[in-house]
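Entry: subunit A
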Amino acid sequence: MSQAMADAMSPPFPAERGLDVYNKKLGMWIFLASEVMFFGALIGSYVILRFGAPGEWARPGVVLNIKITAFNTFLLICSSVSMVKAYASIADGDPKKMKFWLLMTILGGACFVGIQVFEYIHLVERGFLPSGVREGSELAELVTAGTLPGATMGLYGSTFFTMTGFHGFHVTCGVLSMLYLYLTKALPGKFTTTDYAGIEVVGLYWHFVDLVWIILFTIVYLV
Partner candidate 1 sequence: MRRLGAVAVVGAGLVVLALATVRRPAGAAADGATVTGHVKLTGKAPANPAIDMGEEPKCKAKYTTTPTDPVVVVGKTGGLANVFVYVKTGLPADAKYPTPTTAVEIDQNGCLYHPRVFGVMVGQGLAIKNSDGVLHNIKALGKKNRPFNISQPTNMVTQRAGFTVSEVMLPFECNVHGWMHAFAGVLPDPFFATTGDDGTFTIKGLPAGTYTIEAWHEKYGVQTATVTVKAGETKPADFTFTAK
Partner candidate 2 sequence: MSTVAAAAHTAHAHHDDRSFIRKYIFSTDHKIIGIQFLFLSLFFLLVGGILAMQIRWQLGFPGKPMPGGTLLPETMAPGGVILPEYYIQLVTMHGTFMVFFAIMLLLVGVYANFLIPLKIGAHDMAFPRINMASFWSAVASGIVMLASMYVPDGAARAGWTMYVPLSAREDLSGAALGQQLWSVSIILFGLSSVLGSLNYITTVINNRAPGMTWFRMPLSIWALFITAILGLLAVPVLAGAAIMLLFEQVLGTHFFDPASGGQALLWQHLFWFFGHPEVYILILPAMGMVSDMIANGSRKPIFGYHSMVFAICGIAFLGWIVWGHHMFVSGMNPTLGSSFMVSTLLIAVPSAIKVFNWMGTMWRGNLRFHVPMLNAIGFVAMFTIGGLSGIFMAATPVDMFIHDTYFIVAHIHYVLFGGSLFAIFGAIAYWFPKMFGRMMSERWGKVHFWLTMVFYNCTFFPMHIIGMAGHMRRLYDPTIYDFLKPVQPMNEFISWSAFALFASQAIFFVNFWWSMFKGEKAPLNPWEDNGLEWTLPSPAPHGNWETPPTVYRGPYEFSAPGVSEDYLPQTKKLPTDREPALTPAGGH
């Protein structure tokens, strides 16, 4: 009984007036608040470390491939848009289009993760590690050549891999949960104009992950 109430896309009824938001959506908003604090801790530490660093920071273009990542960012934003489309189409009762757009979103997210993994492999090959620069690697030469500041490469690696890594982890979780929704709810046609909570809630999460990435892209890759 309580179950049924929690699942309905309306405030549990009868009940004292709370927020006019159904539980799952409210729950997601609250969860996102905690996520903000989590990424806040990581990003805040990054800012503190970067401004307290001995000597200047590595210039973005040298280690990281901005072009690929820019494309990746574009991809993620698109997937956010397709998520909105999916939501809109189920809201005005078109499950077919919803399925299509949801699939697009899943693909977008999957590609993002794939490209990030590819980027990581490439970076590690060039000698960029969470602990800094590997001895005798391509980047190590750049450090000796003075193109890269040796003093801060350690911090650079630590912060870069931690922040982007955890964002990647969040994207992966998003993709998996969307896939789950697609297989268990979208395909069997369980989403209706009166109950598409799953789409809306995962959508919220997806937009949040997208937003975080835009911040990360700016502070890690651009400045």
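Heads up, the rule we're going with is that contacts are C-beta pairs under 8 Å (C-beta built on N, C-alpha and C of every residue); 3 or more make two chains touch, one makes a residue touch a chain; residues count from 1.
On how the list was made: all candidates are chains of the complex that A comes from, given by their letters.
Note that the structure is predicted; figures quoted are calculated from it, not measured.
Visitor: Which touches subunit A in this complex, 1 or 2?
Guide: The single touching candidate among 1 or 2 is 2.
Visitor: Which residues, counting only subunit A, touch candidate 2 once they are in their complex?
Guide: 1-3, 5-6, 8-24, 26-27, 30-31, 33-35, 37-42, 45, 48-49, 52-55, 129-132, 151-152, 154-155, 157-159, 161-162, 166
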